[in-house]
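Please read through the structure below; I'll follow up with questions.
All protein chains of the complex are present and in place, except for one that has been dropped.
Lettered A and B in written order, each chain numbered from 1.
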Amino acid sequence: MAEVFVLVEHRRGELRDITFEMLSGCRDLAKNLNASITAVLLGKNIDNFVEQLKSWADKILVVEDDKLENFNAEAYQRVLSHLIKERKPILTLIGHTSFGMDLAPALAAELGIPLATDCIGFELQDGRLVAIRQMYGGKVNARISFKTAPYMATIRSAAFKAEEPGLSAEVEKAPSPLTEEITTKRFLEYVEAAVGEVDITQAERIVAVGRGVGDYSDEKVRSIIEELANELGAVIACSRPIVDKGWLPKDRQVGTSGKTVKPKLYLALGISGAFQHVAGMSASETIVAVNKDPKAPIFTVADYGIVDDLFKVVPVLTEKVREAKGGS
Amino acid sequence: MKIVVCVKHVPDTAEADVVITPDKKGIKKEGLAFGINEWDEYAVEEAILMKEKYGGEVVAITIGGKESEDTLRRCLAKGADRAIRIEDPALEGSDAYALAKVLCAVIKGMEYDIIFTGAQAGDDGFGQVGQTLAELLGIPHAALVTKVEPQDGKAKVHRELEGGLEEVLEIQLPAVLAVQTGINEPRYVSIMGIRKAKKKELKVLSLSDIGLSPDEVGEKGSLLTLEELYIPPVEKMAEILTGAPDETATKLAGILDERGLIPK
Partner (left out) sequence: METIDGESFGEKYDLFVCLQCGKCTGSCPLSMRSQLSPRKHVREALLFDNEVVLDKEFLWDCTTCATCRLRCPRDLQPVEVIIGMRSILIEEAKVPATVQEALESTFKNGNPWGRAPSKRDEWAAELSLKSASEGAEYLYYVGCTPAYDPRVQNVAKSLVRVFKAAGVDFAILGNEEKCCGNEIRRMGEVGLFEMLMEDNVEIFENYGVERIVTSSPHCYNVFKNEYEGLKAEVFHYTQLLCEKLDNGLLKLTKELKKKVIYQDPCFLGKQNKIFEEPRKLISSIPGVELLEYDREKERSVCCEGGGGRMWAEATATGERTAETRVKEAVALGAEIIAVACPFCMLTFEDAVKMTGYEGKIEVKDISELLVEAIE
């Protein structure tokens, strides 16, 4: 029976959500490809992961090696290329994460396998695999077909829901093909982004600003936003361009390279809704977006939207919120 | 230090409406503003900062039509020493793998210590060209790089991970470093500077100049085929509050109040 490989992603002793999303998201596809699902787990001291993964895959293929302790694309590439050559999975799935982006392209190039990155869905067309991915900041979808099998794809975070299928995987241990030390690339350490005064992940209400606020170092702009946040008892967070400009500290950034937040209210002002941002806030209970562009992707994740200049809307909103507070 | 930086000239679609062409293989370019890919702007700056610190040479490379010389001229004005543009009708329909082959063919005969690329392009968002190029050249790479400190034949490199975490690596040079935005502050370059840079060398090469056959690129030389583009179906759409700012803000405040989202 054919196999689908799903690369297990873990960091600092924890399995990452993308692993479960891939394992459950590829079930239909695997069925259509007539393939079983193998979770490929590389690392050191990973027995507890094996337990956690048992109910999610048909098989767990484990390679343990001291050299695999921390993620190192070079080491991973060698092990995976060996496993893929040997077992010839029809499809290999890797997360489109920092880890996967570093690993997958070189691995695919080494093996000469077609790789579609950042996929959000799959179809089979006349027996050939077709991947769905986004372009132009999410304004366009593309259907991309793979010329030859086997296939490789990286999967966008949160593109699939993680639903436990209740399987009981067979566990197979394979010897590590790594014979020598990896010298081209060496992991040194992790560094944590500096911790600031506010923890946006703990906030119940968030007012988030994006590039649409213009110059956030401008005191007027800042005070318009801060006033609303004050009235709402909200913490101010932002999209990455605001951090890149140095206008807010890194720990206020929401999204894949920032924080993931799940507040009761997420009010997005002048944020287009790039998926890297959305990934960090889509689980919020109520999402409201104010954006001038009626086609901004943020409106597809928001519960309520206002298509207008935020500088026209926000001052009135502040006023109305103030009234609502006074009125009861 | 010998540095190569790969750049791309891309349309800005953040605000503009995107219209798909009738053949469904591309988008209408008319009326769109073009410029250097956001990630590449940081890559070029990093390359020039390196040169300013350690001496050496920066070569900027792009694959694209005549209009992409705008982007190369900017790189030259910022401080790149020379530029190369590869153009060939056979390149039409190339996937990221084929484009990496083209870059590899240009670069492999050159001397280099670091090759900078952007971590991804704002138009197609593949995020794979730099890493693929590294594999084809047989050298190491790091993606999503946020800091680079070269030290005799090696470089200490920071990579951005999720959740505000970074990892620090030591990587052997030469290497490909795919740069993440925010790594530096790209400098301004004046139009006069761009005009002055017109004197710098900008070579235009075709496929035969770099020793590739048409079959190795384009649709034939690619592993993926773009079947079609379409506007994504709207799965969920926000309830849009309509009216003048007064009305919309009032409605919204009402909704927030109803949902108990206004602290009292």
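The rule is simple: a contact is a pair of C-beta atoms (placed from the backbone, for glycine too) under 8 Å apart; a residue touches a chain by one contact, two chains touch by 3 or more.
Keep in mind the model is a prediction, meaning the values are calculated, not measured.
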| item | value |
| --- | --- |
| For the chain not depicted, the shown chains it touches | A, B |
| Touching residue (missing chain; options B:24, B:187 or B:220) | B:187 |
| Sole contact to the chain not displayed, among A:17, A:123, A:204 or A:309 | A:309 |
| Chain B residues that touch the omitted chain in the full complex | 12, 14-17, 31-35, 185, 187-195 |
| Hidden partner interface residues of chain A, rising order | 214-215, 217-218, 220, 245, 309, 311-312 |
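Rule of thumb we're sticking to: only the chains that are shown with their structure count from here on.
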| item | value |
| --- | --- |
| Rounded Å distance, chain A centre to chain B centre (Cα mean) | 20 |
| Complex interface listing, chain B residues touching chain A | 11, 13-15, 17-18, 20, 27, 96-97, 100, 119, 122-132, 134-136, 139-144, 156, 158-172, 180-182, 222-232, 234-241, 245-246, 248-250, 252-257, 259, 261-264 |
| Chain B-facing residues of chain A, complex | 11, 16, 70-74, 96-99, 101-102, 104-110, 112-118, 125, 130, 133-148, 157, 183-193, 205, 211, 231-233, 240, 243-244, 250-251, 253, 256-260, 264-265, 272, 286-289, 292-295, 299-309, 312-314, 316-317, 319-321, 323-325, 328 |
